[in-house]
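Comments concern the structure below.
A protein chain is absent from this complex, but the other protein chains hold their places.
Order of writing sets the chain letters: A, B, C and D. Residues in each chain are counted from 1.
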Amino acid sequence: MALSPAPAVVARRRWGRGLSALLGFVATVFLTFLGLLAITFFIGRVIPIDPVLAVVGDRATKAVYEAARAQMGLDQPLYMQFFNYVVGVLSGNLGQSVSTGRAVAEDISRFFPATLEMATIGIIIGVVIGVPLGVIAASRQGSIIDQIIRVVGLLGYSMPAFWLGLVGLAVFYARLRWVGGPGRLDIFYDGLVDPVTGLTLIDSLLAGEIDIFWNAINHLILPASVLGFFSLAYIARMTRSFMLDQLSQEFVTTARVKGLPERVVIWRHAFNPIRVPLITVIGLSYAGLLEGSVMIETVFSWPGIGNYLTTALLNADMNAVLGSTLVIGAVFIFINKVSDVLYRVLDPRAR
Amino acid sequence: ATPADALVIAQNIDDIVALDPAQAYEFTSGEINTNVYDRLVGYEAEDTTVLAPGLATEWVADDAAKTITFTLRDAKFASGNPVRPEDVVFSFSRVIKLNLTPAFILAQLGWTPENMDDMVTIADGKVVVKYEGDFSSAFVLNVLASRPASIVDEVLVMEHAEGEDLGNAWLNTHSAGSGPFVMEDYRPAEIVRLTANESYFRGAPAMKSIIIRHVAEAATQQLLLTSGDVDIAKNLTPDQIAGLPADTVKVETYPQAAVHFLSFNQKDEELTPPAVWEAARYLVDYDGMTQSFLKGQMEVHQAFWPKGFPGSYDETPYTLDVEKAKQILADAGVKTPINVTLDVINSTPFTDMAQSLQATFAEAGINFEILPGTGAQVITKYRERTHQAMLLYWGPDFMDPHSNAKAFAYNSDNSDENYTATTTWRNAWAVPEELNAKVTAALAEPDQAKRNEMYVEIQKEAQASSPIVIMFQAALTIAMANNVEGYVNGATSDFVYYRLVTKQ
Amino acid sequence: MSAIRLNNLDIAYGDTKVVHGVNLDIAEGESFALVGESGSGKSTILRAIAGLAPDWTGEIAVLARPRSHAIERAVARQVQMVFQDPYGSLHPRKTIDAVLSEPLEINSIGNRGDRVEAMLQAVGLDRRFRFRFPHQLSGGQRQRVAIARALMLEPKVLLLDEPTSALDVSVQAEILNLLKRLRREQGLTYLLVTHNLPVVSFLCDRLAVMRHGRIVEVADVALLKRGDLAEPYSRELLAATQGRASLTV
Amino acid sequence: MATRDWLLDDSPTSRWQANAGRAYRVFASLLRNPLSVLGGIIILLLLLTAIFAPWLAPYSATGQDLANRLAPPSGTHWMGTDELGRDIFSRVIWGSQITLTIVLLVALISAPLGLLIGAISGYFGGWTDRILMGVTDIFLSMPKLILALAFVAALGPGINNAIIAIAITSWPAYARIARAETLTIRNAEFIAAVRLQGASPVRVILRHVLPLCTSSMIIRVTLDMAGVILTAAGLGFIGLGAQPPLPEWGAMISRGRTFILDQWWVATMPGFAIIVVSLGFCFLGDGLRDVLDPKSEGK
Partner (left out) sequence: MAPLLSVQNLRVSFPTHRGRVEVVKGISFDLRRERLGIVGESGSGKSMMGRAILKLIRKPGLVTADRLDFDGADILSRSETQMRAIRGARISMVMQDPKFSLNPVMTVGEQIAEALVTHEKLPRQQVDERIMSMLEAVRINDPRRVAKLYPHEVSGGMGQRIMIAMMLIPEPELLIADEPTSALDVSVQAQVLDIIDDLVRTKGMGLILISHDLNLVSRYCDRILVMNAGTVVEECAAGELERASHPYTRGLLAAMPVIDEVRVELPVLDRSQWAGT
């Protein structure tokens, strides 16, 4: 028998490795954020937009301009500005947005939940419809159903979102009146429930306002469906592709040899192994949706992070840009790590 | 459908940076200030061309002593506090002390943080306003009718002051005025909600609330309007308006004070010959544009002070005439082709205008390369004077011809250090001394009629020879539900009034 | 001079040590077999010698030169390896020609066309195969290509990791014949891993039997042929092989 | 028939014949799939349209006719006219050149960049991997639009800069794929074999790892083309795409969106073009997926 080190030694080594892995993890996350901030910060300086203009407008006198510039700290050397910003962030202060005149943290706490809500419903639609479609397409590869699913999927992938959004509004809202219009709520419901989570669906339930809840769903369903269609297209095609790989594997044949029903062969044997890569795909497209889509948000007058970020960037409102980037980056990294963990849970080979 | 006592408006409000009248300098914030605050005097909803009493019931000007004495009316702020002379003094001095963007408007009166206590004083319960400089009291009244001269409730504001900010932060999200409405809620890029001030001195408005929804996309505004979910859509394009159903929606056009121009940066050698300037005036398809994509949005106007205001010069001597332009260039020995970049804000109708200009100028050998950019980007470049040609617009800071004369016909120091927010300086055009002198003289002229004539003279001169080609005067076409009556929209966003609105 | 000398060699994959204190001395020109239990570390030893399993302690000397832990170019011209799986050891997108010219290119050896042709002939592959892709070849043909590739640099020592176990008997016979002939013609040294004792008997001079990461016995092939192995495990292997060999020709 | 035999010859006599034969096999399998044939035809049409635009377009792409603006599709203007009275059909045809440039440039910049970074990262592992993947993560988690906007803003407007921006924002995804693939390849025995022959890492990566990653990369890139064209349109949406009056499809849709309810053709016609071309790329990509997949090439 192979000699193995005494259990205690192994345990200590494991523990030591666990600790250094944790430290390494924290260090990489920290460095990633720092890099993210540094690059964003640098971008803010190279774009030919004067950040002071967002504060003082284009008619300000020279004195007003200079005063604002100094107040924004722009007269300091670049590295000092960055240093100050990072120190601020570490102490929980994301600074002040100049284009809204509010604290960036406050802005984000308003805009991000709006995007979160839309993206979450969107990705749910994408997954709930996209995955089965992909599986069906793969299990009938080459059939007419497969071709239809592929074409429909590709359509979702290649149609400009704002076009889809506007046409959707024109048909389902203006013509058919099936769904609520732009915005998160009808105007009369607006402001009736206090934002606790910022998610209208949850807040309205917390306040016990069922009407508002339904109204929120009514408004959410169309933009979320447009997003959902978009991610559905991607998820379905990736699912199909992964499934095709699995279906040609030997162990699927083994499952058939055992006389298992086709449903079991497909869902238990072919689908289970692709959960991991699928989760990565879904995670990344979810993160992509959470980045906010300026176009959808604009068309649906949705007060989301994508629009906030874009407006901020176009005004060189760097605190707002950095703050949003940080949040979006955190979401990406969080989703990445969650899919890593799920990976380990779902794939015995990775344990 | 919208409730009978609420007016719901779809509008792009993402320009709002600040709502404090001492800081607000955007279109939308101007509009909100107008409906929330009163000034001593102003152009009122009933007739936006006549200077009417505001919080001051009467005033006595003493041009020799350079003072104006205002008698205040017995009014209350929405908070219930009375409007006192102290509030006027406080309001004016906080603008000067905070020294934010619009402060320069009041600062023209010779006010500085140091002398403020002497310039605006209280005597016998009246407010005495002093000013310094070569201008008439007519000019001063126009300045005092402008937005930064709004009167705020000192007691309320100072309750919310933080440090030295004189309540600036608080006022950016709340209101403290005596106007017809109170700002109840403002969420950036989402909504502004105004509620009626029941104690407004001219009488409470019919609409109990005004809800301005942020809707950036014009097509979405159109859908909201035709679906009856908003009463007014503010940012529709002429083409959209043309397609609106006449049975439910009506359309109103309001001439605006802003002028649209094409300018050539004089730092660029090729663009300095006056022949180029002159030829350019014959290369704009004025009628083609105003009769197609600019229809209802702009009309041809070729002088800097807008039509319909005292002192305007309404002649439009230039039309598209490529042959003539070619001739002018040839006569002056200007070598073509000239290749020029044209900076333009990347939204409609500016890009369309740029493309039209590009097409007609090319015929005479002036080739534009269009550089679309965001507003901030274009302005950044403009301030730095690094553009070549620029397609932009200008709205007066306050309704006095001097506001534009200074911008289009005055530049006493063209040096790089002397940054000035005027069109002349930004295009590096060293205005001839005599024109400068004429602008100064007109400002000082106390006789209103003569003064207006002097401005016409200045405009004629600038029209004949200047690297700034003024092409159009803006108009605002607003679509609203048929049952909306009484909406008033003056020549700038400072003159948008909701208090007379009713809905049948 | 010994071609390969292993002294007290321990090899680990991460935390687990799979080879324990192996000592071996293979003379130049010798054909040496490594047999034994599956998972006992036979392939691992070969990989360590080649430089593909860098986590070892002890001593490895090839042609009297101590071996470092990494892959070395100098060693490349002396030691080459042939892998077990003929399907996985050829790049699927390269023609046989490219596979065989590559070692020449790397080591800047000229006259490539002729050398490739000569080598194809040496391993008994027709010229027609030169521009085929691996998927157009049978397993046996691929294994010949792999051997040809290993021989391109004219090494002295060849490490063979179960070169015939994936092949059927007739193809196996071809490969075995080829190896035998090459050794005769070029004086190569073989270190061959296999679990097939008849193959050892056909091709090798000596053998080592491995179990649980250790060498339990080193013996001469003559002893094997006589069925005269000393260790119980070796005898067990031998017995099982003989028990099956019911066919005699 | 003789050529076909020559191509399918199991014993090619030259490198050239071997490679041509392989290409032919791929091509022939593609032809057997009706959707990928359709995709190929669309791409071919795009190519031809781009090349022969000057002859195909009935009108100039920039010729304005303000009197005849926003005319609905008719015999004279097949796709109607736009807000400046330009013939949309002609603009769509001319726009194919720009679309093609976008697609080509992105494919030529971001795919190779991602491929290289991913392969290096995966092959070397350890610190190289950590650093390169850290950078990739940063770029991946940075909002795409920020990067694109920043580049466009920094380099100035213009379609070429927009394309570079898109290319630069899309490499991280490719790097991740390439890395994952490299990880599975790097322990393959054929890689061990060339390393044993003294090949340098550069050689192993360039000559052995990359060729294996390219097929999946080609597939991915063709599939992403729809997204790329749409990203360009998205930049157009916020006004940072092609400079007017260039007939870039995305910019045309963006401009046409205010007319979408009344003059539907202005936005829809170029939108239709985008969809058709995207579908073309996707179909071709799907087809390539089936034939280029090394697994399917076993026999």
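Points to keep in mind about this one:
Keep in mind that, in the parts below, a contact is a pair of C-beta atoms (placed from the backbone, for glycine too) under 8 Å apart; a residue touches a chain by one contact, two chains touch by 3 or more.
Keep in mind it's a predicted model, so treat the numbers as computed, not measured.
Note on the chain not shown: across the whole complex it touches A, C, D. Only one of the listed residues, A:273, A:292, A:306 or A:329, touches the absent chain: A:273.
Among the residues A:77, A:208 or A:259, only A:259 touches the chain that is left out of the figure. Mapped onto subunit C, contacts with the missing chain fall at residues 37-39, 126, 138-139, 167-174, 176-177, 180-181, 195-199, 201-202, 224-227, 236-249. Mapped onto subunit D, the footprint of the missing chain covers residues 8, 10, 25, 28-29, 299. Listed here are the subunit A residues that touch the chain not shown: 142, 249-251, 253-262, 264, 268-269, 272-273, 346-349.
To be clear about the criterion, only the chains that are shown with their structure count from here on.
Chain closest to the overall centre, judged by the mean of its C-alpha atoms against the mean of all protein C-alpha atoms: A. Distance from subunit A peaks, on a Cα-centroid basis, for C. Rounded to whole angstrom, the centroid-to-centroid distance between subunit A and subunit D, based on C-alpha atoms, equals 24 Å. Computed centre separation for the pair subunit C/subunit D is 46 angstrom, with centres defined by C-alpha atoms.
Within subunit D, the positions touching two or more other chains are listed as 153, 238, 257, 260-261. Subunit C makes touch with subunit D in their complex at residues 50-52, 71-73, 76-77, 79-81, 83, 85, 88-95, 97-98, 102-103, 106-107, 126, 128-129, 131-133, 135-136, 146, 149, 152-153.
By the touch criterion stated above, subunit B contacts subunit A in their complex at residues 2-3, 8, 14, 16-18, 25-26, 99-104, 107, 169, 172-173, 185, 187-191, 193, 211, 213-217, 219-220, 223-224, 226-227, 229, 374-377, 379-383, 397, 418-421. For subunit D in complex with subunit C, the touching residues are 10-15, 17-19, 22, 188-190, 192-200, 203, 207-208, 211-212, 294, 297-299.
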